[in-house]
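Only one protein chain is missing; all other protein chains are in place.
We call the chains A, B and C, going by the order they appear; numbering starts again at 1 in every chain.
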Amino acid sequence: MTAVYWGASTVLLVTVAVGLWRFFSGPTAADRLMVTQLFGTTGVAICLLLSAALGNAAILDVALALALLAVVTTAAFTRFYWSGPSRPSDRRERDD
Amino acid sequence: MIDWISALFLVFAALFFIGGSVGLLRFPDVYSRLHALTKADNIGLGFIVLALLIQARSWDWALKLLLVWIFVMAASATNAYLIARTALRKDIPVWTPPEQE
Amino acid sequence: MDAAGTGIIDLLLGILMVLLAGASLLLQQLFRSVMAFIGLGLVVAVAWARLGAVDIALAEAMIGSGITGALLLASLSRMARYEGKKSVDPDARAAGAASNRPGNEGRAGPKGIRWRGVTAAAVLVAAMALVFENVFPLPAPDGGIPDLVIRNLPASGVSNPVTAVLLNFRAYDTLLEIGVVLLAVLGMRAVGSHPQFDRSSHPEVVLAGFYRLVLPVLILFSAYMVWVGAKDPGGAFQAAALLAAGGIIGWMTGTNPLARGLPDTGLRMMVSAGFAVFLSLGVLFWIQSGMFLAFAPVTAGWSILAIEVLATISIALSLFVLFLGSSGYPPSARGIGPVPADREGG
Partner (left out) sequence: MIDISTGYAAMGLLLFAMGLLGLVLGRHPVRKILALNVMGTGTFLFLVAGAARYGLANPDPIPHAMVLTGIVVAVSATALGLALAGRIHPSRADTDASTPPEESGHGLD
């Protein structure tokens, strides 16, 4: 079963690496944020698999921490970075 | 037997994660990409939790797995709402299908 | 998958780390760099778990996703807003310096980049050569230090070796580390005031709902971290990071009770309590046994628990104050946090 866990983690890491394309192509700031969200969720999944593969229950706590705090970055993004009125640059290629 | 069911669930999970990534790359606007992303969160992670749940070594292990799933769902719903609302407020265009000739 | 050798997982983790680190250093727009850095933190957290460093994975997950991201985004937004405002602000005279797009750095001049680049690359090549010469391959382990820790573990009062090292065998490291955090808070009191902050006029109802759901779990998880740190991965730093992240979420909803202001004297006492108690216990044992911070084996467990509880409170508040100080609000005598939550829009 351990080999299956390692294999599944590998597949998940590949999907993350593929998702990185959206990070570099954008176009809006929210797209880049979504890629870090994908990193977070996949990180949770990989931690769950690692805890099963290594038989280490403490890694579940890492997954739980990532799950509980996944909202902080998004909230900071919408609260600080994307707050305020709409600017033309929000909709175009550049996401400053 | 249990190992095979677990492996099957893990395959489903991987399919949903792959689907989430492909959707993130291929869908035309922020809102539909958000949909693809949250599918990976909820169902993909759900299948992983199921696969590990039937293998769980103790009750606290199982409880933590369930907690992780519940909070990932709550967080991804909150995140999706925050992103979509802010994007709408920022007038990020919603994709409409091209006109049929 | 052999635990002693690298596999595809390590290769993928390495590629992701290099790509994200490169992106956070090279992308011209700082927002993208910051997002790449947040992603790097998540990948590194997985790498810690993979390397068997679960204590560190916990701290990285909590600090990386709970504090650093919000800290960087808030500071960057404040600077971008300031730079954007600069050209219309009558007090800011230099519109010329505002040629950068808000929040971005301009291209370095060709002359500057060439010289600095040449120097840096030369230094780097020399340093890398030295490291490869002297450190690679890593010397074979002699088993001495981990054995020493394991042998003395029963006398330390705890059974998690990392906690034993942190709070007993090398307690002075941790004492000074708490001191550094305290110093950072002191520094923040001096420089961290920048009161303009455009509060979004929209209430964060959904975030507030999530906060109500997550806060009890965060507090419980944090208490569990302090308690479990004695035998399993966890401890004061992780617990403090969780509480601080809870404070940050609450502050972003605008409904955080802390946001209504904490008396300044109370704040000062709580921020310094961890350091004060750690130091006094150290001195107490110095008087008793003649060695600074030498906990007696009988009472070591309780001393460590007392220090961990107070350090958790102090570090959590310190991290929260540091976040506020660098993201827009001075931790001033008015109490910490923003004015009461915005009400408009129901």
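Basically, a contact is a pair of C-beta atoms (placed from the backbone, for glycine too) under 8 Å apart; a residue touches a chain by one contact, two chains touch by 3 or more.
Remember, it's a predicted structure, so these values are computed and weren't measured experimentally.
Peer 1: Using the whole complex, pick out the displayed chains that touch the missing one.
Peer 2: Counting the whole assembly, the omitted chain is in touch with C.
Peer 1: Touching the hidden chain in the complete assembly: which of C:G14, C:P216, C:G266 or C:P297 does that?
Peer 2: Answering carefully, the residue with contact to the hidden chain is C:G14.
Peer 1: Against the chain that's been left off, what residues of subunit C make contact? List them.
Peer 2: Residues touching the hidden chain, for subunit C, are 2-7, 10, 14, 17-18, 21-22, 24-26, 30, 33-34, 37, 40, 44, 47-48, 51-53, 55-56, 59-60, 63, 67-68, 71-72, 75-76, 78-79, 82-83, 86, 92-100, 104-106, 108-109, 111-113, 116-117, 119-121, 123-124, 127-128, 131, 135-138, 140-141, 143, 145-146, 149-150, 161-162, 164-166, 170, 173-174, 177, 180-181, 184-185, 187-188, 191-192, 194, 235, 237, 240-241, 315, 318-319, 322-323, 325-327.
Criterion: only the chains that are shown with their structure count from here on.
Peer 1: Taking each chain's centre as the mean of its C-alpha atoms, which one ends up farthest from the centre of subunit C?
Peer 2: B
Peer 1: Rounded to a whole Å, what is the gap between the Cα centroids of subunit B and subunit C?
Peer 2: Once rounded, the distance between the two centres reads 28 Å.
Peer 1: For subunit A and subunit B, what's the span in angstrom between their mean Cα positions?
Peer 2: Their C-alpha centroids are separated by 11 Å.
Peer 1: Between subunit A and subunit C, tell me the centre distance in angstrom, where each centre is the average of that chain's C-alpha atoms.
Peer 2: 19
Peer 1: For subunit A, give me the residues that contact two or more of the other chains.
Peer 2: Residue numbers touching two or more other chains: 16, 33, 35, 57, 61, 64, 68, 70-71, 75, 77.
Peer 1: Any chance you could list the residues of subunit B touching two or more other chains?
Peer 2: Subunit B, residues with two or more chain partners: 67, 71, 75, 78, 82, 89.
Peer 1: Subunit C touches which residues of subunit B in the complex?
Peer 2: Those residues of subunit B that touch subunit C are 67, 71, 74-75, 78, 81-82, 89.
Peer 1: Touching residues of subunit B toward subunit A in the complex: what are they?
Peer 2: 3, 6-7, 10, 13-14, 17-18, 20-22, 24-25, 30, 33-34, 37, 40-41, 44-45, 48-49, 52, 55, 57-58, 60-61, 64-65, 67-68, 71-72, 75-76, 78-79, 82-83, 85-87, 89-93
Peer 1: Report the residues of subunit A in contact with subunit B in the complex, numbered from low to high.
Peer 2: Residues of subunit A touching subunit B: 1, 4-5, 8, 11-12, 15-16, 18-19, 21-22, 28, 30-31, 33-35, 37-38, 41-42, 44-45, 48-49, 52, 55, 57, 60-61, 63-64, 67-68, 70-71, 74-75, 77-78, 82, 86, 90-91.
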